[in-house]
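One chain of protein is taken out of this complex; the other chains stay put.
For chain A:
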Amino acid sequence: MASSTTGEKKILTLKGGDNEEFILEESLVLQSELLKNMVKEERVSSIPLPSIKSKTLVKIIEYLKKHAELTPSNKEEFKNFEKEFVNVVLEELLDITVAVNYLKINGLLEFCCQAVADRIKDKSVEAVRKIFRIESDFTPEEESEFRKETPEAFEGDLDDTTN
């Protein structure tokens, strides 16, 4: 099926996990390697993305628009936008990161992962386990060995919150 067109610009519909539809210019989604391949090779005009929450998709589309408008003169403004873009609760940031990885938006993936790293770097082991929903497979004895090996890594004010 050929994409529907208005004038010169091709229009594409993205369908989020809760069936909410987002209509946008096809040129915007070409920043995503996954969507680019679908558009170029399969000539689809509507793409279902059931694994991505609509809330997350709204954020990503916002980024794609801003990134498409990026010129040498508004670089500073874009940097500020990027800073605000990742300034969300950690759970939401992880949702965005997972979606960006799935959609293969390369520059943004690095940026999101850097933001995740910045947010967890001062957190306690327990907090990181909660955030990533990991259950420890070490015995308490093994765990205390790590603490004995590098006590300096466990010193200081560690953050126990998960947001």
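Convention: a contact is a pair of C-beta atoms (placed from the backbone, for glycine too) under 8 Å apart; a residue touches a chain by one contact, two chains touch by 3 or more; residues count from 1.
The rule is short, and it goes like this: contacts and distances are computed from a predicted model.
Undergrad: Considering only the chain that is not displayed, what protein name does its UniProt record carry among "Adenylyltransferase and sulfurtransferase MOCS3", "Brix domain-containing protein", "Chromatin accessibility complex protein 1" or "F-box domain-containing protein"?
TA: Going by UniProt, the chain not displayed is called "F-box domain-containing protein".
Undergrad: From the list A:Glu33, A:Glu62, A:Glu77 or A:Glu110, which touches the chain that is not on show?
TA: Once the missing chain is taken into account, the touching residue is A:Glu110.
Undergrad: Could you list which residues of chain A touch the chain missing from the display?
TA: Residue positions of chain A that touch the missing chain: 94, 97-98, 101, 109-110, 113-114, 116-118, 120-122, 125, 128-129, 132-138, 142-143, 146-147, 150, 152-154, 158.
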